[in-house]
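The complex is shown incomplete by one protein chain, all other protein chains being positioned as in the whole.
Labels run A, B, C and D following the written order; every chain starts at residue 1.
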Amino acid sequence: MTRSGALRYGAAGLLVVVLAVLPFVHRSVGGLLPGPINSPGSLQVLALMLVAAAAAITLDLMFGYTGLMSFGHSLYVGFGCYATVILSNNPKLGFALGVPLAMVLSVVVALVGNAAALRLTGIGFIMATLAMAQGFAIAVERGFLGSGGEVGVTFARGVLPDPLRGVLNTRNVYWLALALVVVVYVICALLVRTHVGHVWQGIRENPLRTKVIGYNVYAYQMAAATISCTLAAMCGVVFAIVMGGANPGIAGLHYSLAVVLMVVLGGRGVLWGAALGAVLYQFLNLRLPSLSSSDIVTGLPEILQIPLSQPNFLLGVAFILIILFMPGGLASIFTRLTRRATSKRAGEPRDDDGGVPATTREPNLVS
Amino acid sequence: MTAAPANEVLPGSVALSGRAVNLVIDGHHILVDVSVDVAAGEFLAIIGPNGAGKTSLINVLSVATPPTSGKVHLHGRDVTGLPPHRVARSGLGRTFQTSNLFLGRSLLENARLAANGRDSRLRTGFRRVLKDDPVTERAREALDLVGLGRRPDRLASELSHGERRKLELAMVLAQGANVILLDEPMAGVSVDDVPELVELIRRVHREQGKTTVMVEHHMHVVLDLAERIGVMHHGAMIAIGPPDEIIANDVVQTAYMGEPL
Amino acid sequence: MSTFLLIIISGLGLGSLYFLLAAGLSVIFGLMRVLSFAHGAFLSASGFASWMVLRSFETPSTPQLLLALVVSVLTGGAVAYLAEVLLVRPLKGKELEQLLVTVGLGMVLVALMAGIWGPDEHLIPRPVWLTDTTSIAGAPISNSRLLLIGLAGVVVVGIHLILSRTRYGLIIRAGVENSAMVSALGINVKRAFTLVFVAGGMLAGLGGGLAGTYYGGISPFLGDGMLIFSFIVLIIGGLGSINGALIASVVLGVSQSVANYYVLNGIGDVLVVVLLVATLLVRPQGLLGQKERLI
Amino acid sequence: MTAERVYGDAGPGLGGSILSVRDLHAYVGQSHILQGVSFATRPAQVTAILGRNGVGKTSTLRSVLGLMNHTGVIEFDGRQISSLETHEIIRLGLAYVPEDRDVFHGLTVAENLRLAERRGLAPDYDRVFELFPELRNRRGQRAGTMSGGQQQMLSLARALLHDNRLMLVDEPTKGLAPRLVSEFVATLEQITAHTSVLLVEQNLAVARRLADHVIVLSEGRVVLDGAAEDVLADDSSIRRLLGVAADHEEG
Partner (left out) sequence: GTGTTATETVTVGIIGSYTGPISNFGPAWEDGFRAGLDVATKGTNQVGDVKVEIQVRNDNSDPTTGLSVAKELLGAGVRILAGPASSAVVVPVAQLAIDNDAILIAGPTGSSDIDGMGAGIYRTSPTTPQLNTAVMQAAAARGAKTLMYIGQDYAYGKAAVASLEQIGPDKGIKVDNVLLPVGTKDFTAGIATALAANPDAIFVGWAGEGLPQLFKALADQGGFDKSHIITIGPGRPQFESYAAALGDSLDKAELITYYAQDTMGNEGEKAMNEALKRLGLKAPIDHQQVEGYLGALMVVKAIEQAGPSLKVDAVHKALAGAKFETPVGSVTIRPEDHICVQPIFGYAMEKVDGEHRLKVIKTYAAADVLSPVARTIP
């Protein structure tokens, strides 16, 4: 390994250690979190941020690296989440069997769903994933298969193991979410460095060419999408534990879009960027409602109060600004600092060739 | 107009052949009963007016386009209708008339993907890509051969038009195919690079015994390299034979060459 | 019989509404390759504009209704104009970014409307004749529905005329492929893009004005609720094809209505998704979409 | 609009240079692609830009047309055009044939040509169809389905539809069959009786036949600027020149 490589591994390891000891840090961070860092409220927010990060990383694998723009990630996260709760609530299965069974079913759903969606390319793929996710969302909202409709389902009493239940055990839940991120990140980071990972990036740039030099594009796309969606379902399992249940909020178009926004916000094609974007998005999403009902905002003149009291307003504005002024997402700030002109990272827009910058070509909407 | 001479069967095994190939798109007859055999190790050039169907023939022979009727054989095996990646793995490589590259990836990565395509298996693919892979080495060599080896880290999108043509060529070389289809490899290559590239193609053909089919409008390049020339017109192969015979053909002269500049 | 007619015509009305939104989307996508997720918000905003005009009247007269429609069309155009100039144009050529920026814009606009006017539905007063029913073969058909169907027809014809009689259609289609080359032919392609986007916005504006009077109310979420159906209409019809969108709107509206009545209430939504998936699998380019040549 | 007024107007530059470029620099990202290119073209003359792949020939043309960020002085007919937008520059009476053909794949041949029509000017379809009868037969075909050479014809046809004051032509004969090359050269020769041409060409025979004036570029700089008969005397001399140019850079 090169020096800079060792440095990066070192930094990443350090970050994980720091995150792991947060539940022992009794410090306030000035209103950013609902209380001291180790309070259950703060840890809950942090855990949700970590789960979002993991979900965004999985999407980045298929979207950022393979060029498969999915608007249906909510299907897989949602399925993992609902399957975990519903199966675990079945007294014959319980949590210990419910979770593995949910994962097995998720793999099947990922295989079937992607096998169908990948028959289409470009915008067709976007719409197919969107439609399948929408179908799932309708099913969930109508309460099919005991999904509880609008209200959702919670783990029945006594189903969740004690260490994962109750406010005081939020720190265990937090560690679980941290482990999820680490596992998902490591898997994805290793994958994109393999031969297969390079082929994925080739497919992102030019699927036709990839085919003609001897790669089975469909098989490679299937691999990327299935791995991504299975890992997404795993995020759903952890989400169920963090939330103590499942609700339709995770199954709809809104959530699918949110994951896409997270990835773009952070910088697609950069795994840690996607994670960063997710952390930021989820943080704003969870904390802005408190901010907007805080005295600072309610004390403002009404004209300012209106937009500020709507979290989606601020999120949307932040998102638009990133797209307009930081095409590589948040990650590009760092890459720009560390890499010079010879940077191999695609994504720097070229304004001169009247065409489309390399990474933004994919998915080619005009298939 | 002279009838096309029967496509004589050459000694040695036939590497690539199209039999009675027809291609009809939207009611337009684009390839008309084209039959062509390319012997192993042979260099066949295809010429013909614009729109004669040369690129379409290359597309059919490389199975990128399925023919409406007729068969394509590679090393005696019927490959009609197979997916392009399968055929590429059995040793068929091609370039595109309009450069078709991985624009957002580096030159080395473009060549590397080509070099790795042949023996890639999803099963064995989950190993890390290393800087000193044999595959990477092959990719570097190919870049060196076409004269793009100096800055392999540049993005393909940064290349000028002519450089992109060279990268196309490097990719098919890196691929290590034993049957190569080249579609206008010299279009846009600067005058003083042409001799070198011609030399390169000749060397690859001779030394590595590659079967080569080339479509090209530069007659001196064609005459320099080809062992046999096929002439296409209105979708049909109207003549095929040794260069001097073809060059003497009246139809070729009037329909294709026109008056020399 | 009269019930059957009622169900069919109500399906047609629904289809017309889908079409008005889908037409704007289709014009924008077909020409500019921008799939606008903000279009639902454009519709809601225009609906609010017509509400602002009409709310002061107890029962507005027909000219007042027309005024409200004009205002909502202009609002749709104005919002779209700003969106194009400020957000879409700077991202020229980056299809994905353009799509995403409209997602952001949609969020912002809906949140803004909810902040200003609250999340609840506001009632829009309507002229008496619009809320009356006309009896067609014994079926009581709401006049607002007939108006909607009529206007959808007018819009189809209008779009066709504009695209076939002017060069704009050509310019935009070419500009999407390669806008630099279009300007290298001496054409002000930026202006053409803006015009198309504004035209799409005006169609959403018309949809907003009509949806308001049709439903009798407007809320910030009205447009977004319809957006997903319009997307589906677009895909089934073939992206970028106005005629395809028309056919798909009618098919969807009517079959939704029929399924809801004759099969099971609420099954219509599910049917729509099923139709979409079937279309994608059987004919991915949609009913009237075109396939591209790859090599 | 602007086009009608300026077009055909005997501007102040008549007799002098029609296009003059001074100290043109262009950057893409960190690379300095044009490093101070200067030259001038004369009315009714063909100026050929030669050079190896990647030296900046295309970039020079694109800069003139405002399709690329650049600095330096570009005057057309004595008027600074650097600050104009591309379509405004074109309307001054220019035509451009790009190296990649850049025909609009989704449009038919007829639509491609219609798009190239200029407001207020009569398009000369006869000239175009006489040169490329193929295009007449294929009017209804979508350009994207045409063969490479046919697309090249269409790309040329767009520029030949009107009489222009200056044509910027980037490798016009690339991909054309030999017979068409000579026909095209003949047409261009007629046109140059009243139109200036800035030509990038790799086919030496074509360059020799058409060019009055030659500029050789190397690594973003003009290394040679002279009359065609001197520079293009024979194949070996031009090869030597291009070679020298390259050495000059490296030395």
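By our rule, contacts are C-beta pairs under 8 Å (C-beta built on N, C-alpha and C of every residue); 3 or more make two chains touch, one makes a residue touch a chain.
Remember, it's a predicted structure, so these values are computed and weren't measured experimentally.
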(message) Using the touch definition given at the top, which of the shown chains does the missing chain touch?
(response) A, C
(message) Using the document's definition of touch, tell me which of A:Pro248, A:Gly267, A:Gly316 or A:Gly329 contacts the absent chain.
(response) A:Pro248
(request) Consider the whole complex, including the chain that is not shown, and state which of A:Gly10, A:Pro163 or A:Pro289 touches that chain. (result) A:Pro289
(message) Using the document's contact rule, name the residues of chain C that touch the chain not shown here.
(response) 3, 6-7, 10, 13-14, 114, 118-123, 125, 131, 133, 140, 142, 215-217, 219, 221, 225, 257, 260-261, 265-266, 268-269
(request) Over the whole complex, note the residues of chain A touching the chain we left out. (result) 34-35, 39-45, 48, 141-143, 148-152, 154-155, 157, 165-168, 170, 243-245, 247-249, 285-286, 289-290, 292-293, 309-311
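Note that only the chains that are shown with their structure count from here on.
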(request) By the contact definition above, name the pair with the higher C-beta contact count: C-D or A-C. (result) A-C
(request) Measure off the straight-line distance from the CA centroid of chain A to the CA centroid of chain C, and report it in whole Å. (result) 31
(request) Using mean C-alpha positions as chain centres, tell me how far chain A is from chain B in Å, no decimals. (result) 44
(request) Find the geometric centre of each of chain A and chain D from their Cα atoms only, then give the gap between the two centres in Å, rounded to an integer. (result) 50
(request) Quick one: which residues in chain D touch 2 or more of the other chains? (result) 28, 31, 67, 145
(message) Using the touch definition from the top, which residues of chain B touch two or more other chains?
(response) 55, 64
(message) Going by the contact rule set out above, which residues of chain C touch chain D in the complex?
(response) 167, 170-171, 173-174, 177-178, 180-189, 292-293
(message) Under the definition above, what is the set of chain A residues touching chain B in their complex?
(response) 190-191, 193-199, 201-202, 204-206, 208-217, 219-220, 223, 342, 344, 346-347, 350, 353, 357-359, 361
(request) Would you mind writing out the residues of chain D in touch with chain B in their complex? (result) 28, 31, 51-54, 58, 99-100, 134, 145-150, 152-153, 171, 174-183, 185, 202-206, 209, 238-239, 242-243
